[in-house]
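For this depiction, one protein chain was excluded, whereas all remaining protein chains were kept in their positions.
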Amino acid sequence: MSAHTDRIARRSRGGGLGRRVAAGFLYSLGLPFLLLVIWGLASSSSTNRFFPGPLTILEAFRETWIGPAFVDDVLPSLYRLALGIAASIVIGIAAGTLIGLFRPLRELLEPLLEFFRAIPPPVLIPVVMLLLGITDTMKVVVIVSGAVWPILLNTIDGVRATDSVMSETADSFQITWWERLRFLVLPAASPRIMTGVRQGLSVALILMVISEMFASSAGLGYRIAYFQRNYLIAEMWSGILLLGLVGVLLAATFGVVERRVLRWYHGIREVNRA
Amino acid sequence: MPDRSTLLRVEHLRKVYESANGDVEAIGDISFTMRSGELVCIVGPSGCGKTTLLKCLAGLLRPTSGLVEMDGQPVTGPSPAMAVVFQEYGRSLYPWLTVRGNVELPLRHKRLSRQERDKLVTDAIEAVGLAHAARSHPWQLSGGMQQRVAIARAIAYQPEVLIMDEPFAAVDAQTRADLEDLVRELHRTRKISVLFVTHDIDESVYLGERVLVLSASPTWVQEDLAVDLPPERDQITTRALPRFTELRTHVYDQIQRAKRGQAVAP
Amino acid sequence: MPDRSTLLRVEHLRKVYESANGDVEAIGDISFTMRSGELVCIVGPSGCGKTTLLKCLAGLLRPTSGLVEMDGQPVTGPSPAMAVVFQEYGRSLYPWLTVRGNVELPLRHKRLSRQERDKLVTDAIEAVGLAHAARSHPWQLSGGMQQRVAIARAIAYQPEVLIMDEPFAAVDAQTRADLEDLVRELHRTRKISVLFVTHDIDESVYLGERVLVLSASPTWVQEDLAVDLPPERDQITTRALPRFTELRTHVYDQIQRAKRGQAVAP
Amino acid sequence: MHVFSIRRPRSLRKVMLGVAGLTGFLVVWQLVPTLGLINSQYLPYVTDIFARLAEEFRDLAFWRRLGHTMTSWAIGLAVATAAAVVLGTIVGLVPFLRRATHTVVEFLRPIPSVALIPLAVLLFGIQMQAALLIIIYASFWQVFVQVIYGVADVDAVARDTARSFGLTRRERLSYLVLPTALPYLMTGVRLAAAVALILAITAEMVIGNPGLGRMIELSRSAGDSVGLYAFVVVTGLLGLLVNIVFRFIERRSLSWHQSVRGEEVL
Partner (left out) sequence: GCTDSDATPSGENSGELRQVRVAALPITETAALWGGMKAGIFEKHGLAVEVLPAQGGALAIPALINGDIDFAIGQPFGPFRADLQDLGVVIIGNYASSYAEGDDINAVVASAKSGITRPAELAGKRVSVNSLGAAGDVTIMAAVEKDGGDPTTIKFVEVAFPDVPAQLEADNIDAAWVPEPFVTQLRSRGDTFIVAPYQAVAPGLATLTAIATKEQMDSDAELIADFTAAMKETLEWAQDSANETAVRQAIKDNLELPEPVADSVKLPRFGWELDRASLESLATLAGKYKVLDQQPNFDRLIQQQ
């Protein structure tokens, strides 16, 4: 009876890489595949037209999205989505940091922000449209109007939670305002900010669709609404599938960024994982 | 005391931390045994791997290689008979609980009546001199007070094995002396086995029945010193014994050699 | 040394922490002065308000009442001439920066050339014996190593006033001795004024030109002891002086009285 | 620097500032149509809106509709939060589940609930359940993601403490994991509360079951901009109210957390 653990001691770095990639692949595709199979089986036994099988949807996907629709509808949507996300992140972090740092500002603005946060975007769209016209800017603004909240709120809370000893350290060394921001406040809040950004990504995608569902004539969201109105059920599902794929892609990209930004954070977490 | 059974057996323990900027060999090769009911002090240069060693013994960290046995069984995870006082006492207290709540927490799953539990908690908090602060939260306490809360928690838990990592680093000399006597008393009356890491050489000699001196990294046991002082110890008289001075000077020399890396692996 | 100007003047300082479960009077009434270039050690029972005092002096905490003057000006916020080593060293290091980054951080806004800054950082890290760990992150270090990073950061900053709150609590005896000599050297060669909180009575006598003994809560200055040891000190010879032993015994008695609450307010 | 203890009436100042912010916004709004930046036909005067609101507030039917909306909001939010906390905790704690569900979660999250309305209607008809399904779907993810991140934020030393004292799974959940995740959860719930409100109203607008949303849609299709904005203002006020409630809960449940306690010092 002994606990000699020589064998598990070291993951060999070279050979392990391939296996890790394979495992990652299996993890990320295993459950989706399983669900697809279950769904396929379920739909083949049911005849509900509103829930077609995966094969029908894949077929519709191929016919609908691969081709000119990609350039006409999907790319412009993604472009606006990218703009919206970028603007949300910049605004959310900048405003969140300011609001989190300055208590009077927070007290001044909080009720107002909460007021706006509760207003449904569909109601907001006509007003924004009035101010900005039926333009890309208007759609980007609608995206920002929703996606900025998770980032803003998380940033505010993250900034407020900066450890007291850490900020006293910064105070005592007379760290400049800018350095304080760059080396203390933002890194300390970064786990929260990243949570917010991750939330914001999917909200942005949702609002991209909503901004196109009203007052539009092209785009992914418009297409989905169009299919819906026309009972092109398989096509509609294929649009939702596409949205999901975009979401997964965004999340994957974000994952890479997050691992870089929060390397220290994940490092701490992995330390004592015996 | 040769009849006491072996509590802990450590053989060729080695621990390497793997990290992005290179691996760190925290422990080179440590072997020792500890009998049940013993009080062993561990000293060694800063960063030599004492905390790492304790974590491996407590089942909190998986050794890279080597054997750790407790009561003849390999250690695979934390044992319920063991209580740990962490070096980072501040982070080991839960800020959302009061002092009392923190001390009480590990007792919750012990089958104790309400009164028994309350008594244990109250006694432990009084023993470390924090009765007046029982309802405060950890972040309302001074560093030394926080450390004493962590000690109270370990005591109230009534473990068979007590593992303490520099538990008195943040308390004043007088309180330290009181707490040292408290630990010795627990050890003597309740037969608790104690593993005690300290940087205070006098403390290690005053408290321990054995002092393990660790070398600097890559770490091995540089010296395993039996402290042949009488079991009845006393802050004034014991520390005044010539043998005490001899022992402390010996340990001090060893530490110095360890630090300078002069000692040679056996 | 009566020609040295007054650096710090504290008069009737009082600090009460207000919290939901009652107010805590951390400091009752403290008055003392400190001359420029002096090395003052502060000792006192755990929880008596040493950390609170330092934070008030450093301008990090607003006193409830009383006067704190530095260089003749009332203290309203942290001063650029001052560096602090916090008792909670672990939490005062930024986990997202490497050791080097942590030490370098406060230097960024000083007008220094790249080489000067690099040299300061490298020297400070070497002085605390962490050259091999400069590229690690704080959470990859042992407790004592973290504490030494905090010390290196304060040294590299080249302050005029150095405030240290139990800075050597987590390092081994040998390293401690080395660091003590480092502080004395900085004090003597660079004329840095040092305020040093410690629980080690020998350390307070060995390091200080004066030792302030604080009473238990409600805190006042129980004793302001001038250490009349020669300015050239040495770990072996100074500690062997009979006067050293006298002084340390005196301080120990005072602490014991403070802890027991036997001392009477002046 | 003589500073005396003054407990400033923080909450009063806070309310005043908040009201000032809102008032400023209302003044700007009033100015926009007054200065002719936007035709008052499309963006009515604030004064008109308040007149209409005063009228609505006296109408029982208004309160009944509000009741409908708030009922579906409250049920939806409660179900979503409960489900998200349970599932989020499980998925967050089990690395295998976290990795395995990652893709599916990221796939499902960005699916806009508005696109699912026809399906909800197909499943439940033009009923409140259809609206509930939409509300729950949308607000679930808000809480879920926050909980996953929050659960992963447990401090390493705090977790080791729990493990070493052999806390049971349930105790670890309720005394370590949930308190750590609580700040994240609170943010998540606040986000979800707003999302749930938005969807309760959007669903009523689109599906047409009775409530505030239907009133908005009716005013809209009648070209009654005063009515439309009056109801939009009610929505905003609801959001505000909900936030005040959650802030209150937060201050109670997170009094130990840096973000809340930090406000008390200095």
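Each chain gets a letter, A, B, C and D, in the order it is written, and its residues are counted from 1.
Quick note on the criterion: a contact is a pair of C-beta atoms (placed from the backbone, for glycine too) under 8 Å apart; a residue touches a chain by one contact, two chains touch by 3 or more.
Computed from a predicted structure; not experimentally measured.
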Contact set of the excluded chain (shown chains only): A, D
Contacting the left-out chain in the complete assembly, out of A:Y27, A:F70 or A:F214: A:F214
Residue of D:H102, D:R163, D:R190 or D:R214 in touch with the missing chain, whole complex considered: D:R214
On chain D, residues whose C-beta touches the chain left out of the figure: 39, 41-42, 58-61, 64, 117-119, 121-127, 205-209, 214-215, 217-224, 227
Residues in chain A touching the chain absent from view: 49-50, 126, 129-130, 133-134, 214-217, 222, 226, 228-233
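Please note the rule applied: only the chains that are shown with their structure count from here on.
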Chain A and chain B, separation of their C-alpha mean positions in angstrom: 47
For chain D, residues contacting two or more additional chains: 156, 160, 257, 265
Chain B residues counted as touching two or more neighbouring chains: 17, 19, 55, 59-60, 88, 91
For the chain C and chain B complex, residues of the former touching the latter: 17, 19, 21, 24, 43-47, 49-52, 87-88, 90-91, 133, 135-136, 140-145, 148, 166, 169-176, 199-201, 252, 255-256, 259
Touching residues (chain side chain A, partner chain C) in the complex: 163, 165-166, 168-169, 171-176, 179, 183-184, 187-188, 190, 264-265, 267-268, 271
Chain B residues touching chain D - in the complex, by the definition given at the top: 55, 58-60, 77-80, 82-84, 86, 88, 91-92, 94-97, 105-106, 108-109, 137, 139, 153, 157, 163
